[in-house]
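For this view, one protein chain was removed and the others were kept in their places.
Chain IDs A, B and C follow the sequence of writing; residue 1 opens each chain.
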Amino acid sequence: MNFASDNTSGASPEIIAAVSAANTGAAMPYGADDITARVAQRLNEVFETQAVSYPVATGTAANSLALAAGTPPWGAVYCHGDSHINRDECGAPELFTGGAKLVPLEGDDGKVTPAVLEAALAGAKPGFVHQVQPAMLSLTNATEAGTVYTPDEVAELAGIAHAHGLKVHMDGARFANAAASLGCTPAELTWKAGVDVLAFGATKNGALAAEAVVFFDRELAENVGYRRKRAGHLFSKMRFLSAQLEAYLSDGLWLANASHANAMAARLAAGLSHVPGCRLVHPVQANELFVEMPAATADALSDGGCVFYRWKPGDPVSTRFVTSFNSDPADVDRAVKLARSAAGQSAAE
Amino acid sequence: MNFASDNTSGASPEIIAAVSAANTGAAMPYGADDITARVAQRLNEVFETQAVSYPVATGTAANSLALAAGTPPWGAVYCHGDSHINRDECGAPELFTGGAKLVPLEGDDGKVTPAVLEAALAGAKPGFVHQVQPAMLSLTNATEAGTVYTPDEVAELAGIAHAHGLKVHMDGARFANAAASLGCTPAELTWKAGVDVLAFGATKNGALAAEAVVFFDRELAENVGYRRKRAGHLFSKMRFLSAQLEAYLSDGLWLANASHANAMAARLAAGLSHVPGCRLVHPVQANELFVEMPAATADALSDGGCVFYRWKPGDPVSTRFVTSFNSDPADVDRAVKLARSAAGQSAAE
Amino acid sequence: MNFASDNTSGASPEIIAAVSAANTGAAMPYGADDITARVAQRLNEVFETQAVSYPVATGTAANSLALAAGTPPWGAVYCHGDSHINRDECGAPELFTGGAKLVPLEGDDGKVTPAVLEAALAGAKPGFVHQVQPAMLSLTNATEAGTVYTPDEVAELAGIAHAHGLKVHMDGARFANAAASLGCTPAELTWKAGVDVLAFGATKNGALAAEAVVFFDRELAENVGYRRKRAGHLFSKMRFLSAQLEAYLSDGLWLANASHANAMAARLAAGLSHVPGCRLVHPVQANELFVEMPAATADALSDGGCVFYRWKPGDPVSTRFVTSFNSDPADVDRAVKLARSAAGQSAAE
Partner (left out) sequence: MNFASDNTSGASPEIIAAVSAANTGAAMPYGADDITARVAQRLNEVFETQAVSYPVATGTAANSLALAAGTPPWGAVYCHGDSHINRDECGAPELFTGGAKLVPLEGDDGKVTPAVLEAALAGAKPGFVHQVQPAMLSLTNATEAGTVYTPDEVAELAGIAHAHGLKVHMDGARFANAAASLGCTPAELTWKAGVDVLAFGATKNGALAAEAVVFFDRELAENVGYRRKRAGHLFSKMRFLSAQLEAYLSDGLWLANASHANAMAARLAAGLSHVPGCRLVHPVQANELFVEMPAATADALSDGGCVFYRWKPGDPVSTRFVTSFNSDPADVDRAVKLARSAAGQSAAE
């Protein structure tokens, strides 16, 4: 019953197998191997376009490289205040961009709204050297609140951004979960909606350590090779990184994994929503649940062996549960049962 | 017959197996897992001291984090002009340190000499705000020229560095090759000789993508956790990175792999040194050979299916051959035979 | 009638004279001259303590050097969202610190409140490598809204900051205006209230281009000499910079200048506050006024030759007026008269 993070899960067996299989003979290093070439081609097929892609090993690197490609050191990146790039990367975007500024925006359920974005951009002063210059909009999909932007929502926000000369970045650490949740094509959720560069995640959804920065705006990619190298993210034995992505993109594994994780989240949400005192803080649209619950209930879950994060202390306590590609439905049901039982006891006291 | 780089080789089967074996159950992310704890302990045993270690995936990251730990943005890092950090990391040390300066030193066979180091430090002006301040000495062992520093040589250079207040970094991308070549203990070649921080390589010697930054001077490690994270080098599913290092350090695999690579280099050197027109540019003390040879000989090798790098064009041409943990002695012998044959033909023409 | 900025004024005649007078004979460069030594001593007297001070030419440099001294690249600087360092320095703090993050806080009248600061710090996670680490609190006094923090208010905020391990920076671009307004000693408003480093402004208050970074926490100053040099802010003919500060600090010029500017702001505020349709947005406690007024009134002022900034368009329009050390009371009265007249006409229409 480990719902601490989708990072606590291991890797899909198919992906482990692909890594093993890649260990055959010599291969040119630094991405000049066959597997890396096939991954680039496969990404183009999946996204139905000619993109430029760079495999890297972490989401932090993928996001930061994408942002650095589109933001000068005196640029501003507009993003949700709770976005991972703003809160949970210890300043990586600032390091990679040479000191650009992330401008935090407010919005319910982890989502930037057109009105808030418009207002923020209205306050910016293009060409005014005293202030950082609007450069990018960053959207996380699925969001850090476990919700999703629809293609229409992305298109509206990207339209505003483009009208002001900004490029659009999507943090897709859980892109698969968003795509699976929405049932749209990867193209519809990205470049057709105006996304210029996507950090396409695989690690949280079954890879060991693999992401791809996918540039739909290929001009943006011009110097990413140098940036990747000098950040230490160019792998010498790249085949082992690319092999993960190839397996991830084969036979629909990436969507199957995400669909399972989403289903487990929905199952857990359905169960907990009927537990007295439990309240879902955000709609559950991907694989994360944010649940406010009595401290006694949270304690009972912990005591029963259920692992999850406590966001904010207090009573009720604010908690987060994350499901994964290999979450066991039986674990989900046991967690719900523990919560129900605790609530019953609590009510009986 | 691929001698292009030790990066063209795949991974040791034992390491692949360890990665597979690590895929069991849930594990806390970001290094809070059991395998990572065991690797730290194992490194302490191998180096016979209490070090602080950080697994990362690339040598560029390992070196740059080590340098950033010991060099302020206004610091100077003294290193050989041909060192990897100076020539082949696209400015990664500059990025990680916030703009420190690498001061290139000359020296035969890829090695810094005490006299050159003393002279360089004599020209520095501690406390003089107009100039960058001496901060670190960086030594590569085995060197980029395929030679090694002995423990005594390291100790003499480190002694000079420490006397001037510098910290000592060792780029150990091929540390195993140096240790195997010298037959000394890892401790003798590092902290006992004055090394403060080691970038301990595994990737070139059989891992998929794994290195460890090993701080013998533990105070230097104080902020490396933040630096690693904001550079995108903190792996969420760290167990898969640590599993590589654990296997690498088990049952002497790291030294056995390096010994094999060194033996193959010696075999190739012995063979080529008797080929008319071929000249070893540097002593062959690890797993790299730099060979000057007639262009016709080089062409014949290429035509025969032997892969290697041509450093500088011309006739004779300057070439590099790198052997690996899994180089096949038969391949070595075939390469020598090709060269001999070409030299014979050439002589006969 | 130029109320656009205190930067539109020239310099105090006393300061111009001091620059001329400094042009005598040879003087050692880079701050090794007598005048610079005297300025350091004079600052110690004015602030009644042993500080370490660095003259520089711009407020951006003064603030950024101060912040860089107390914030690592992975640090967070808590500041008001409207603070100059956050909004009007084009990312200078990010450049000087190597990419630290400014965390914008809300607060009426340009002032951070204890409750907001406490809440922000409660959300921070010391030692958690995923997030930037609380490093500094920055307060502007007088604030960007033309208000002031009292010594007690500074002390309460600094107390919170220190309790969380933060250093306290004060942006004193208009420090003289604050001190003159409050009638307290410079010491009471700074180190006695917990300020660790002050950017002590002179440019806006009568100098040509001169500020001083004054470190009350002298350990913070350790590396500022290097940082100043590599940012290009170490002046070779420093005497001409220091001469400005010496004159500024002589015979109470700095406080006299500020008192005049404050008095002119109060006079303008008193006048405009009685003009129909005009509303002071913030209390007027220093030398800036923020006035909401009918667009027709603003237009009449402009047409009459009065220069000021229009913050936000609309009707009413949001405007800013800044008075200076040499603002002419007659100009103030003319501006009020113009506004009154416009309001009367408007009312009569």
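Methods note: a contact is a pair of C-beta atoms (placed from the backbone, for glycine too) under 8 Å apart; a residue touches a chain by one contact, two chains touch by 3 or more.
Note that the structure is a prediction, hence the values are computed from the model and not measured.
Student: Looking at A:F3, A:W74 or A:F308, which residue reaches the missing chain?
Tutor: A:W74
Student: Touching the left-out chain: which of C:K111, C:H233 or C:H260?
Tutor: C:H233
Student: One chain isn't shown here. Among C:V52, C:C90 or C:I160, which residue touches it?
Tutor: C:C90
Student: By the contact criterion defined above, which parts of chain B meet the unshown chain? Give residue numbers in ascending order.
Tutor: For chain B, the residues touching the absent chain are 73-74, 87-91, 94-95, 97-102, 104, 129-132.
Student: For the chain that got dropped from the picture, name the residues of chain A it touches.
Tutor: 30, 72-74, 98-99, 129-130, 133, 223, 225-230, 234
Student: Footprint of the hidden chain on chain C, which residues?
Tutor: Interface residues of chain C facing the absent chain: 2, 4-5, 7-11, 13, 16, 19-20, 22-30, 56-62, 64, 89-92, 94-96, 203-204, 208-209, 226, 229-237, 239-241, 307.
As a working rule, only the chains that are shown with their structure count from here on.
Student: I'd like the most central chain, judged by C-alpha centroids against the all-protein C-alpha centroid.
Tutor: Taking the mean of C-alpha atoms per chain, the most central one is A.
Student: Any idea how many Å lie between the Cα centroids of chain A and chain B?
Tutor: 35
Student: So how far apart, in whole Å, are chain A and chain C when each is placed at the average of its C-alpha atoms?
Tutor: 41
Student: Where does chain C touch two or more other chains at once, residue-wise?
Tutor: Expected reply: 73-74, 98-99, 129-130.
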